[in-house]
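As you look at this complex, bear in mind that one protein chain is not there, while each of the others sits in place.
Then we have chain A:
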Amino acid sequence: MTQIETLGILEEIQALVSDKLQVVSYKWLSRHFLVSSNVAKRLLAEFVEKHGSGLEVVYSLSGWLKNSPSNYHIQLVSRHKLSEAKQEYDGNCRADVYSVQVCIPEDPAAIWNTEFLQAEELFKRPAPVDNCLRDNRFCGISASFVKRNVDGTTARVAAAQPDSAGTSGPSKQNSSQTNAALPSQQNKVLQSSSKVAQHTPIMVKDVKSDGIREVHNLAVKPSTDKKKTTSLPSNKNKDQNGKSSTGNEGSLATLWGRACTKPKSSSVPEVGCDSIQNFNGTADAQICAREAVEDENSDLDAYEVNFRRASYGEGNKKRRVVFDFSDEDENEDAVNLASPDPPERKSLLGSEQDSKTLVPERPNSIVDKPNKDEVNIKEETMTDGEPNISLREETSLVSKRTNGRNSVVKLESQLPDTAPNKMDEVTDAAPNSPKRRKVIKTHIDDHGGEVNEVVWEGEETEVKKVENHMPKKVGSGTTNAEANTVTNTTNRPSAPQRSPAVGSTAPSNPGGKAGNKKAGNAKDPKQGNILSFFKKA
C-alpha cells in the first residue's frame, strides 16, 4: 500500500471517528477499504500512533491464561486496562487494535453494531454476487474447498479475488435466475431468457395431463408445501424449467405467499411457464433456486407467484418428482374446505388436449380395472355439457368398482360431456365464480346413516357425498386408500369419493347440483359399514 493511500485512509478514519462519531473496527475498515484484516489492523495501529491521543482504543488481547492453563482467552480491553489485563496471561499474549472510537459505549455490543450493519448490507446483496462477506476473502486463512451453491451451480468461494460479478456467473446454463441489474451479467440474462423463451412454447402447450396418473398437483395446499420442503435437503438440482427472466428475486415469502397467486395472464407469455405449481421437479428446483437467492427483498412485484399453470406435466417431461404420499390413507377422509384458487388461465390450450388424453384413458381405466382399485378422480358435474364450461367447472370423476352399479355406465356417458373439463384442474380448481365456497353439511339420510356433504355455495353446487355406508365392500376403506394413492390426481387429499356418491350425483348432474343427496344410494344397505366408525364425520 502506498504511502499516499495509507495517509488518505488514515484521514478518512479520522473524519469518521471524530466527526461522525462512528466506531471504526478493523473488520469494518477491511471491508470498507477492501483490504485484508491484517492490513486493516496495521492501519489502525498507525492511526492510533498518529492521531489516537484523544480517542478511546479497544484492543483485542489473546493468549493462554496463567491461572487456568488450558484456557485460551480472547478479550477486549480498553487502552488503560491493557497492561493490567496482560498480567493475567502467561507468557506472550498478543494485542491488536480492535477498534477506535470517541468513547466506549456502555453496552459493548454497540461496538459491534456498525460492523454488523455493514455485514448485513453485504449479506443482502443479490445471491449470485460474491462479496467479501460471502467468501471471507480478507481473513488470514484461505480455504479452497469451500464452495457456494448459487442457483444450482457451484461457484468456488475464492479468497483474495476481486469483488466482481464474474466469479459468480459461471455455468448458468440452466438457470435463468439472473439479476438484470448487474451489467456484467447482462449477457447471461439474455442467454437465459432466450432459453426461457424457447421453453415457453413447449411448456405452455404441454399441458398434457397425464391426468389420472399424475400423482400430485403441488400447486396449492399447505400440506404439499411441507412435502416440498422435505425433499429440499436432498435436492440442489438445477432449475431446469427456467425462471422468470425478470430478475427473479424470489423471496421465500413467495413460497408461502399463496395470497399472491393472482393470475397474471399478461406476464405468462413473456415469463414463460414458471410456475410454482409444477409437478416435475420444478417445485424443487424453484425452491432450491430460491434458497440460493438471498432473501432479497420481497420484490414480489418482479416475481409473481402466479404461475399457476393449470396443468400438470408441463415443461419438463423428463423429470418427474414423486412425492411420498404415504399419509394419504389418513388424509383421504379429509375434506378440503378451503376455497379453491381461482382458475388461472385454464389452459384453454390444454383443454382440448386434455380431453383427448382424458377420454381414451378413462374408459380404459374403467374398463380395464373393473376389479381393481377405484380410479379416483373427482368429477364435478357441469350444468351443461359445453366444453367451454371447462373454464368454470371442475372435474371430479369418481369411478368405482363395478359391483353391478350403473354408475359406471353413467360415468361413461358423462365422459364426453365432462371430457373437456379441465383434467388439469382435477382438484377443486374453482370455477370462475369466486364467490363459491365449500361448505360441509351434515344430515341423516333415509337409512339412518350420517351423510356429510360438501356443497358449493354459490352458482353451482357440487355434491360430494362422504357416505358412510359402503355395503358390499368391507374392505373398501383400504382399497379406496390404495386407489387414492395410485390414482389420486387431486392435489389435495381428497375426500373419499364414495361410489354411491358418484352414482348418486351422476344422474342428477345434468339437473344441476342443487344439493340432491338422495339420488341414488341405490345400494345402501340398512346397515352401516363398520369402517364408517373411523371416518371423519
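Assume contacts are C-beta pairs under 8 Å (C-beta built on N, C-alpha and C of every residue); 3 or more make two chains touch, one makes a residue touch a chain; residues count from 1.
What we mean here is this: contacts and distances are computed from a predicted model.
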| item | value |
| --- | --- |
| Omitted chain (choose from "DNA polymerase delta small subunit", "T-complex protein 1 subunit epsilon", "NADH-ubiquinone oxidoreductase chain 5" or "Auxin-responsive protein") - UniProt protein name | "DNA polymerase delta small subunit" |
| Residue touching the undisplayed chain, where the options are A:Ser18, A:Ser78, A:Thr442 or A:Gln527 | A:Ser78 |
| Absent chain, residues of chain A that touch it | 1, 26-27, 30, 34-39, 58, 60, 62, 65, 68, 70-78, 81, 94, 96, 104, 108-109, 111-112, 115-116, 119-120, 123, 127, 133-136, 138-150, 154, 157, 159-160, 162-163, 229, 232-233, 252, 255, 287, 290-295, 324, 326-327, 330 |
